[in-house]
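First the structure, which I've put down as structure tokens, then a few questions once you've had a look.
All protein chains of the complex are present and in place, except for one that has been dropped.
Read from first to last, the chains carry the letters A and B; within each, the first residue is number 1.
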Amino acid sequence: MTVFVIRRLFQSILTLFVTSLLIFFAVFAIGNPIDVLIDPAADQIEFERAMKALGLDQPIWDQYFIFLKNALQGDVGRSFVFNTPALELILQRFPATLELALTSLVIANVIGIPLGLYAGLKPESVGGRSIMAGSILGFSLPGFWVKLTMIMLFAVELGWFPAGGRGETATFLGITSSLFTVDGLSHIALPATGLSLFTMALVIRLTRSGVRETLPMDYIKFARAKGLRESRVISVHVLKNILIPIVTVMGLEFGGTVAFTVITETIFSWPGMGKLLIESINFLDRPVVVAYILLVATMFIGINLMVDLVYAVLDPRVRLSDTGSESK
Amino acid sequence: MTHIPTLAVEGLQTWFHTKAGVLKAVNGVSFEVDRGKVLGLVGESGSGKTVTGFSIIGLVDPPGRVEGGRILFNGTDLARLPAEELRQLRGARIAMIFQDPMMTLNPVLRIDTQMIEAIRTHSNVSYKKARSQARDALGQVGIPSPDERLAAYPHQFSGGMRQRVAIAIALLNKPDLIIADEPTTALDVTIQAQILFEVQKLCRQTGTALIWITHDLSVVAAIADEVCVMYAGRIVEQGVIDEVLDRPTHPYTQGLIGSVPGHNRPGSPLQQIPGVMPSLLTLPKGCSFRLRCRYADSACQVEPEMHVVANPYHATKCWHPLSGEVSHGI
Partner (left out) sequence: MTVVSSTQGSDTTSDEEGRVFVETPLRRFISDFSESWLALAGLVMFLTIVSLAVFAPLIAPQDPYDLSTLDLLDSKLKPGELLSSGQVAWLGTDGLGRDILSAIMYGLRISLAVGASSAFIALFIGASIGLAAAYAGGRVDAIIMRIVDIQLSFPSILIGLVLIAVLGSGTEKIIVALVAVQWAYYARTVRGTALVERRKEYIEAARCLALSSRVILFQHLLPNCLPPLIVLVTVQVAHSIALEASLSFLGVGLPVTEPSLGRLIANGFEYMMSGKYWISFFPGLALLFLILSINLVGDQVRDVLNPRLQR
């Protein structure tokens, strides 16, 4: 297990390094770094000072190391628009995004797993077929259009929920979140549900196909031959097997959910970092874009590492097999 | 008072309703097994022997269904028992051992979990007591240091060891009947012999009735008291093991015995049964073996009845039963 953790940790650091290289070349080498990093409104003296500070007069590899050194210290430049350090700006918006993404993942699993189980156990029933049809619909729904339609229906026509913004927040156990106030809950309901639909469809399908692939297995028949109650066969023997892919996909999907908050936040005026990203792209506020990418990349790599570790805990076979060259 | 055998199967029919038609996987099968006795159920792949086993414990997968006949277990008809009562018998009074030990144990659950749940489902014992029972059962089937092995996962065992674990699980609740579906086919020959010997010993000790399903006549010869030979969903010949093996009367049984390599002198060509088993959808009228049988004539277009040909018990389902001793190496 220790070997496994060290291997994975090493791989993650390598991945982070490669990612930083890609970001550097994408933003600094392909684009004109002067356009990217220095406020177009700067005067000549400021311009040269910035050139020197950024090391743009140095060879490209030295530039990369300067970029890396600065990035490691959390310095990726200042926002032109807000004139504050870009990373700080992103981090301020981070809790709102995290709250939205986590809430939507919880909704997706709490509703998706039971529906998927039902559809997998009774694939031929009307209920099972309807759930599957619904999940195909969930996959196909253009996310932004659903959210618009939700606003139109629940906010404009019915007036049940506010159309946008984040509600009041409260602090509980040191965590500040809008989940602790009624106003906050009513604000997060629509965006979180809208954001969860795709993941929910994914969870339903994963659960269903997992159930359908596990049920014909000999060990399920053997569990039944032992005389176990059907409820135990399903909740222990089947569910524990399908939880492995679900946990993996959920871990990875968390990253996807954070990324898709870009659309959700834009539509619902949710003050998170996704909305900030779109605004920054539109205002050509590139240090903020770079900060966003670096932060999200680091986060994803961290998530991948965690998923692999959880996977190893859930699936005893991984731990043993990973000492070889094959993983998973 | 008449004697009630542990298991008496009478005219069992298990059919699969498919798009292509009704597959009569098991079609009118009858046999009995008694306490402490071993019945060998022999046949080629697709002859219906496995489905027969699953029919007894009520685990035939849809679209398959037991359509007719009786499965009398200690006098109770399992075919008509409510699902819940049948579940309570499964694993407690009737246990099953599967063919592929690599697939029988759930890969993500520890051995102790899988053993303890089997005990606690059927009797109200504490976790601790169940665990010590599980440990004893592992020791009984010859697994070294059972205490440590309890906490292991299936992938940490070899195939032979896994099959021992499966056998230990089958024995946990001291069942009256064990159905073993080719449990040694996937194992090495040496392990196969060990397991055969141990299962036989355990059944004799506890008086458990055993149905041993296999395609391997030499295994049956080593372990069984009686044998049923299945072909295309029907039993074609049954009887006391030595009778059937020494004086086979059905041409199919004779063919099976002839196909065992040990029978032949080195260098002489191996005997074989011509053709393949017909699809269950396109069985010929009458005797299902007649298209491959060199003795077949017009009489065979009517299905023969099972009739006794010798004593000790030996019955056959053939219009032209053969006679005469057969020499064989099994």
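We adopt the following convention: contacts are C-beta pairs under 8 Å (C-beta built on N, C-alpha and C of every residue); 3 or more make two chains touch, one makes a residue touch a chain.
The structure presented is a predicted model; accordingly, all values stated were derived computationally and were not measured.
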Which of A:S177, A:S196 or A:T266 touches the chain that is not shown?
A:T266
In the whole complex, not just what's shown, which of A:V3, A:V106, A:L137 or A:V313 touches the removed chain?
A:L137
Specify the residue from the set A:P114, A:G167, A:G256 or A:P271 that touches the hidden chain.
A:G256
If you put the missing chain back, which residues of chain A would it touch?
15, 18-19, 22, 26-27, 30-31, 133, 136-137, 139-145, 148-149, 151-152, 156-157, 163, 209, 212-213, 216, 218, 252, 255-256, 258-260, 262-263, 266-267, 277-278, 281-282, 286, 289, 293, 296-297, 300-301, 304
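In the analysis below, only the chains that are shown with their structure count from here on.
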Centre distance in Å when chain A and chain B are each reduced to the mean of their C-alpha atoms:
53
Residue numbers on chain A that touch chain B, as the complex places them
216-230, 232, 236-237, 240-241, 244, 314-317, 320
Chain A touches which residues of chain B in the complex?
57, 59, 61, 87-92, 95-96, 98-100, 103-109, 113-114, 117-118, 121-122, 153, 155-156, 166, 169
